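Omission of a single protein chain aside, the complex is shown with its protein chains in their original locations.
On to chain A.
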């Protein structure tokens, strides 16, 4: 008997005629609330991301002096400063500029899904500065809204602030293995 058959047999023996209980879903489902951009900003800032409200992406990027910059293959070329030092090798890059897929206002979370304007996962992991552009139509209110929009077949990275740890006395400290600096550029409605 294979271990697969063995385990499945054990489970069936353990369950006997256990009834399958209904799932109760009385929590706020997707589309309960409208996305609140102010809340998103508040939550991003609370977890130590820096937020820029601007449609001049290249201008903001240039002002951050990103150094050696790595880019995903399908990024809008107008976002890249004319004098940027673009490198192909993420291992050598000091910063990365990407688009995003979804931003969750309630939790201050940005999700990347590996689309051409976000690139493969490692390019947003190795550089110390991640500059991430969010369009207004990508902002959703809650986690259920984000789940409804995402495609699970794509590799997904949910990012809530810069790399951090709570391992020393359970206090949150920013800056461990991932990018230590997260800058978010919110397009549309500069104020």
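One rule holds in what follows: contacts are C-beta pairs under 8 Å (C-beta built on N, C-alpha and C of every residue); 3 or more make two chains touch, one makes a residue touch a chain; residues count from 1.
In this section, contacts and distances are computed from a predicted model.
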Protein name, per the UniProt record, of whichever chain is missing from view ("Polar amino acid transport system permease protein", "Heme exporter protein B", "FAD-dependent oxidoreductase" or "Iron-sulfur cluster-binding protein"): "Iron-sulfur cluster-binding protein"
Full-complex contact with the absent chain, from A:34, A:121 or A:135: A:121
Chain A, residues in touch with the chain not shown (by the definition above): 1-4, 6-15, 18-28, 30, 43, 47, 91, 104, 106-109, 114, 120-122, 125, 143-144, 146-148, 152-179
